[in-house]
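Just one protein chain is left out here, and the rest sit where they should.
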Amino acid sequence: MIGLLKGLNTTLKTLFRRPVTVQYPDEHLPLAPRYKGFPALLWDDNVQEPYCVGCQVCARYCPTECITVTMKDNTKFKDGTSTRKKIVDFFQIDMAKCIVCAICVEVCNFDAIVMSDAHEESVFSRGEMVADLNRLLEMGRGQEKKLRKS
Amino acid sequence: MKMEAEKRFDTVDMMLNMGPQHPSTHGVFRMVLTIDGEKIVAVEPHIGYLHRGTEKLCEGEYYLQIVSLFDRLDYISSFNNELAFVIAVEKLMGIQVPERAEYIRVIMCELNRIASHLMFYAAFGADAGAITPFLYAFREREQIQSVFEAVSGARMMHNYFRVGGVIEDLPPDFGDRMNKLIPKLKQGIQECDDLLTGNEIFIARAKGVGAISAADAIDFGMSGPNLRACGVLEDIRRSEPYSVYPTLDFDIPAGQNGDCWDRYMVRMEEMRQSLRIVEQAIAEMPQGPVIAPQVRKIVKVPKGEVYVRVENPRGDFGVYLISQGGDKPYRVKIRGASFCNLMTLKKLLQQCYVADCVVVLGSLDIVLGEVDR
Amino acid sequence: MTGELLLSALGVVGMLLFLTVTTFALVWIERKFLGHIQMRLGPMRTGYHGIMQPVADALKLLFKEDFIPGSSDRLIFWLAPLAVFVPAFLIWVSIPFTKELVIRNLDMGIFYIVAVSVVSIIGLVMAGWGSANKYALLGGARAAAQLISYELPLIMVILSVVMLSQSLDLKTIVEKQAVIPYVLLQPLGFLIFLFASLAEVGRTPFDIPQAESEVVGGPFVEYSGIRWSIFFLAEYVNTFAVGVLGALLFLGGWNWPLLPPIIWILVKSYFLVLVIFWMRATFPRLRIDQLMSLAWKVLLPLAFLNILIVGAHQFYRWPAWSLSLISLVVVLAVGYRLRWRRIAGTSRLGLSLATERRLANDRTP
Partner (left out) sequence: MTEHAAPTPSAPVDPKLELMANLLKDIFAPFEPEMGYAIDEVSLTISPKDIVAACKLAKENEELKFDYLRCLSVVDYEEHFQVVYHLYSMKKHHKMVLKVNLPKDNPRVSSVVSVWKGADWHEREGAELFGVTFEEHPNLAPLLLYEGFEGYPMLKSYPLGPYEDGS
C-alpha cells in the first residue's frame, strides 16, 4: 500500500508545478547556436554572388545523394570584380532526402554551405521539397553566424 | 476415450498477430502468438520491417559518411553507435585520440545512456499500463537532448564523432548547462523512482515475469542490462575497456533473477552510475585539441580487420570492420545488441500471459533500427 | 395522470441533458487534470483553456465515417453500443440528487441500480464478439470475466450499507447519514466499494478489457465515430455514477450544512471522480489473473467480513465508534500485509563493485 500512496503523492506534487511544455506554433523554444536545420547557401555580399563555385564535393559526399550541382564560368571573373573563376550554375537539394548530417558543410572548401535554422519546412507535395538555388540562398540569408569555424 | 459431450467443449488455440502496427511492439516488430485463452502457448517473432541494408550501404560509402549511417541503427543511443565505428577505424589506423576528445565522447555516451534508459522507463511504464511515467521520463530526456542540440546541433542523429576525435569542441556554455542539468536529472530520476518503483501493482506485473537463467542468457548471446539482471557482472566498459573508462570510477549493478523487475532495477541504477561518470568526466576533462592532427577529411584505412564492441545502453554493440585499403570499407558487420537480446524472446515468453508478453518485450528494451539494420 | 407523465418525460430529458453536459465536463476535467499532473497543459486551443474541446471532439466523432468491418456480425455489432448505453442511462432514473430532485424514487432504488447496471456486461461481450477481431474478442472475454467477478464484492458491500441503514431506499440511506457519514463507520467498506466499482467501470488500474498496450482498446477496437462515442459516453456516465453512488452511500449525500444540498452532492461526486482520475494518472494496470485473485481472494472475503462485522454490530448494538475502529483495524492490517509482501518479495539489488575485477588483457591463459 505504501508504494501506491507514494506514487499518488508524487503525481499530486507535480500537479501544482508549472508545465514544462509550450504552446508550439505560437511559442518556440530557442534553438541552440549550433542547431542543424536544412542546409542553405551563403551569399557573398562583397561581390554580389554566391560563395559556392559548384565544385560538387558536397554532392559527392552526401550520404543520401540529395544534392545536385553544376558549375559555369563566372562572368564577374572576366570583369575582374570577382576572384572566382567558376561559379555555381545549378544547385538543388531534395529536402525530402536530406538527413541533416552536415557532411556537406564539413567537406565544403569554400564555406559556401551552412546548416541553417530552417526546420519547419512542411509542404503539401514531395515536389515542393526540392529546393533550388534561389530558395537555398534565401534560406541562407543571415545565417553566416552558423558557419562552423574549424 | 473422450465422451461425446466433452469433445464438444474442446478448445483450439488462437493465433494472434501482434504487430507490426501495435502500440507496444516498440516499432515495427511483429510476433505471432499462439494463445490458449490468455496463456501464451508459442511465439514466433518476425523482424525485418525496418531493414535498410545498412551493412551493404556501408560498403559503398566513405568512412566519413558511415558515421551518419550508424546514428540510425540504434536511434535512441546514437552516440554509442558512432563510438563503436570510430573506435574500429581508429584501431585499424592506429590513431591515438586526444584525451579531451575521449572525455567528450564519454560524457556524451553516458548522457545518451541516461536518455536511453529514460526512454526504456517511459515505454516500460506505458507497457505496464501507467501513462504518467512516459511523460515524466520524456521531460527529463528533453533536457538531455537540448544539451545534445547545443553540443552537436541535433537532438538525435548527431553525427558528432569523427575518426580521431570529435568534429568540434564543446560549446562555451557547456559547463553551465551541465551544472544545471545534473541536479535536475538527479531529482527527475528520483521522481521517476518514486512514481513507479515501489508501486505494488507494478511489482506484481514485473516480478518473476520473463525470467531467464544466467547460463541461458549467455548461450543466447544476451548482453547489457538484460544479462546483468541475471547476475552476470559483465560490462564491456570494464571487461574490455575502451576510451577513458578505466580511469573512471563507477559500479556495475546486477540483479539476481533475470526477470523484468531486475532488468528494470538494473537500468534505474545504471542511470545513477552514468550520472556519476558524467560528473567525474567533467571534473577531469583536460584542455587541448579534440581531433587527432594526422586525420584528414578523407579517411584512408590500411588493410586489416578488427572487431570492436562497446557497451551500448542495450548491451554489446559490435562492429566487424574489414578494410582492403582505400576510402571505403570492404565489409562492415554490425552486431546489434537488441538483435541478440530479442532472440531470447521465445524462451522468455514461455508460460506467460498475453499481458506479460508486452511487459517482457518492453523490459528487453529493443530498438528495431538496430535489430533490422 | 398526463401531468405526471409529462413531468416524468421532462425529467428524463433534463437528465439526459445533464448527463451529456456532465460527460463533457468530465472529459475536459480529466484531460486538464492528467495534463497538469504530467506537467503539460492539456487542451488549450478551443475556447478558454480548451473548455470547448469536448464539443469539438464530439463534433468530429459525429462527422466521422460510420465504418462496419466486413466480416463482423452486423446485428450484434450494431446492438452492442445500445446494450451498453441504455443501462448506463437507466440507472439515473432512480438516483436522487437531493430529497426532491429525482425522477422516480423507488423503495428498492439501490437494488434496481445494481440489477440494471449488470446488463451492460452483455453489451461489452457483444461488441467483442461482433467485431470479428481477435483483440476485441480477447477484450470482450476479459470484460465479461472482470465485471462478473467484481459484481459480487460490490453487491456485498452495498448490502452492508443497507444493513446499517435498514433500507433499500437511497433517500433513507442518505437521511440516516445526517450526522455520521458511513465512510467513517466503515472505511473498509468504502475502500472495497471504490475498488470494486473502479473495476466495474473499467478504469485504471482495472482497465484490462480496454488495455491500450495489450489489446489496443479491446471490445472497441473496431468501433469508430458515433458508435464509439456512445461507448465513450456510457463510460463517463458510469464513472460519474460511481462518484454519485459513492457520495450517496458513503459520504452522506446532500447532507452537509452551509451550502445548498445540490451543491454538496455535486462537490462530493466530483471529488470522488477526481480521485479516480488521479489513480488513473498514477497506477499501472493489473494483469487479468491478478485481477481475478484480487476479486476472489481479497475483496470478496473482505466484503463478507465487513458484512459479519456490521451484522454483529447491529445485533449486539455496539456503539458506532467500535464499528469504525474494527473497520479501520482491518484496513490497516490488509495494508500492512501488502507492504510486508512488498518487502519480502523484492530482491535487494546486488550492487557489486566491479572496479577491481581483473581485465581481459591481464589474464594469462
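First chain written, first letter: the chains are A, B and C, and each begins at residue 1.
Note that in this section contacts are C-beta pairs under 8 Å (C-beta built on N, C-alpha and C of every residue); 3 or more make two chains touch, one makes a residue touch a chain.
What you are looking at is a predicted structure, and each value in this text was computed from that prediction instead of being measured.
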* Sole residue of B:R141, B:K207, B:R237 or B:R335 that reaches the chain not shown, by the stated touch rule -> B:R335
* Can you work out which residue in B:G19, B:G210, B:P253 or B:G318 touches the chain that's missing from view? => B:G318
* Out of B:E55, B:E99, B:E142 or B:D251, point to the residue that touches the absent chain in the complete complex. => B:E55
* Which positions on chain B touch the chain that was left off? -> 47-48, 51, 53, 55-57, 59-60, 91-92, 216, 218-222, 232, 234, 239-240, 302-307, 309, 316, 318, 320, 322, 324, 330-331, 333, 335, 339-340, 342-343, 372-373
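By our rule, only the chains that are shown with their structure count from here on.
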* Could you tell me which chain lies farthest from chain B when each chain's centre is the average position of its Cα atoms? => C
* Asked: CA centre of chain A versus CA centre of chain B: separation in Å?
  -> 29
* To do: Going through chain B residue by residue, note those that touch at least 2 other chains and give them in order.
  => 132, 136, 139, 195-196, 198-203
* Indicate the residues of chain C shared as contacts by at least two other chains. => 37-40, 281-283, 338, 342
* Touching chain C in the complex: which residues of chain A? -> 1-4, 7-8, 10-12, 14-21, 23
* **Complex contacts: residues of chain A adjacent to chain B** => 1-4, 6-7, 9-11, 14, 20, 29, 31-36, 61-63, 99-103, 106-107, 115, 148, 150
* Asked: If you look only at chain C, which of its residues touch chain B in the complex?
  -> 34, 37-40, 134-135, 138, 141-142, 204-205, 207-208, 211-216, 280-290, 338, 341-342, 345-347, 349-355, 357, 359-360
